[in-house]
Structure formats: structure tokens, C-alpha cells
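All protein chains of the complex are present and in place, except for one that has been dropped.
By letter and in written order, the chains are A and B; residue numbering begins at 1 in each of them.
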Amino acid sequence: MKISARNIFRGQIESVKTGAVNSEVDLLLSGGEKLVAMVTNESVQSLGLAAGKEVVALVKASSVLVMTDDSGIRLSARNCLAGTVKTVTAGPVSAEITITLAGGAEVHATITHNAETELGLKEGSAATAVFKASAVILGVPA
Amino acid sequence: MKISARNIFRGQIESVKTGAVNSEVDLLLSGGEKLVAMVTNESVQSLGLAAGKEVVALVKASSVLVMTDDSGIRLSARNCLAGTVKTVTAGPVSAEITITLAGGAEVHATITHNAETELGLKEGSAATAVFKASAVILGVPA
Partner (left out) sequence: MKISARNIFRGQIESVKTGAVNSEVDLLLSGGEKLVAMVTNESVQSLGLAAGKEVVALVKASSVLVMTDDSGIRLSARNCLAGTVKTVTAGPVSAEITITLAGGAEVHATITHNAETELGLKEGSAATAVFKASAVILGVPA
């Protein structure tokens, strides 16, 4: 699959909670992390999403926030993946941050250059990648 | 209307599926493409969204992914618009891609420069613009 999403995780569906128009899909990634996705019921049906199914989870780098200190604040964002900064690529306005998770997977985030400077992100910094369930796209073999 | 959204499509509502707090709105664009939007019920009521109504659909370029090969993977993203790359503008971190659809409309996506390089995007490349229903904002005349 060739797609611009910087984050492509492999995993298995643990459960699907279906609402009136949207469904919450809980995943277990191959690296051991848990992920939550919010997709439409139509997608659940057309893709046959159900517990046990192998899927890929795609997350655009621009949907990912980088947190270095939660200061005791808990967030509504369902996906918070802790790791270590591997690389920082900074431009005049944007910066791309790559975080390596404990399980070995990498998460890419694009944030503003200002945010990157304020957080003092550099190789080896502890950092958590944060994104909402609604930012996740799921894919299954046709 | 003067707004920073790079993607402004004109279309007509085909159907509205209302849930407990969110509604799915299916559109037929003037170029013949179909589009799906997820908005709150409050917006459906306050904007009077209903089948037959003319609307504009706004999508921020940063919400759009670019796919050049699906490798037999089907995605939960409800909006997949196939076309041809018209222009690529690359910066040190980001790149803006313009895709011309069969119906003549253009879709703009901002992706990372790294993704643009890996996909080998250039003028004339076949490419599909992918975005979630939740990325779409609808507008109606006041």
C-alpha cells in the first residue's frame, strides 16, 4: 500500500462498539499497544470489521500531538503512546517528529516549529504521541 | 466566502442519517463524485440540512491523504476521490499536492515532504485523495 499516511500500524480488532451512526473499534497492535478508532457504521459493515480481524490503522502525522509532560492532566484523547524521540526535522513553520515506542514501532507527528522549540524536543527526549480515535482510518485486505 | 480551506466542493444532499449526537450526510457533488460528511445533529437542525438542499463541503488540505496504490486494501475512510496529480509544491517539511478529479474538480492535500518523496509524486501521477467523513464541514446560504 502506497499512501501518504506516515503512521501505519498492524493490529487485530479486540472489540467493536456500535452506535447509531458511528462505531468505536478497539485494537491490539502487534507491538502490544492498544489503539482506539472511530469509524462510521457503514465502514464497519462494508469492511466486515469484527473482533479477531486483522487490520491496518492509518494515522496522518498532522493529527498527532506530542506531549512531554502531562502535569497530572488526563486527556480525552483515546490514543496516548509513550516513547522516545528518534528524530526532529524542522522547517520554518512545521517540524516532523519521529517517536520510537517501547514495542519498537515508530510514530510520526507534524507539529509547528514553535511548539517543537518550546518543548525542547531532541533525540532521546521522552515524549508521548497523542491522537483522537476519530483520527484513525482502518484498512482491511480486499 | 473567503476561508483558508483549500477544498470547497459544491453539491446537493442525497440523504441524512441521524444518530444520537452525530449525523451522516451523503452528498452528490456537481462533478458527479459522492461525498460523506459527519456533523453534529445540532448543525443538521440549525442549518436545515435535508435531502435536496444545496450545500458547500469544506475540507482542510491537512485532512487529506494521498494514495497511489491501494495494494488491495480497502479503507474505512468514506471519501476516496481518484484523479491525477496536477502540481507538487515541496518545502523542507511539508508539501502541497493538487489532484485533478475526472469531473474536473481539484483536491488539495498537504502531506509531509518525506511522504511526497517516498510516493514519487509528480505531475501526471495517478493518485487518490482520501479523507474521513469527520473532516468535512458543510455550509449553506444564511
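Things worth noting here:
As a working rule, a contact is a pair of C-beta atoms (placed from the backbone, for glycine too) under 8 Å apart; a residue touches a chain by one contact, two chains touch by 3 or more.
Since the structure is predicted, the reported quantities are computational estimates derived from the model, not experimental observations.
The residue touching the chain not shown here, chosen from B:Glu42, B:Asp69 or B:Glu123, is B:Glu42. Residues 1-6, 19-22, 37-40, 42-44, 46-47, 49, 56, 58, 60-62, 89-96, 108, 110, 134, 137-142 of chain B touch the missing chain (whole complex, contact as defined above). Although one chain is not displayed, chain A still touches it through residues 17-20, 22-24, 36, 38, 62-63, 65-78, 91-94, 109-112, 114-116, 118-119, 130, 132-134.
Convention: only the chains that are shown with their structure count from here on.
Chain centres here are Cα means. That of chain A falls 21 Å from that of chain B.
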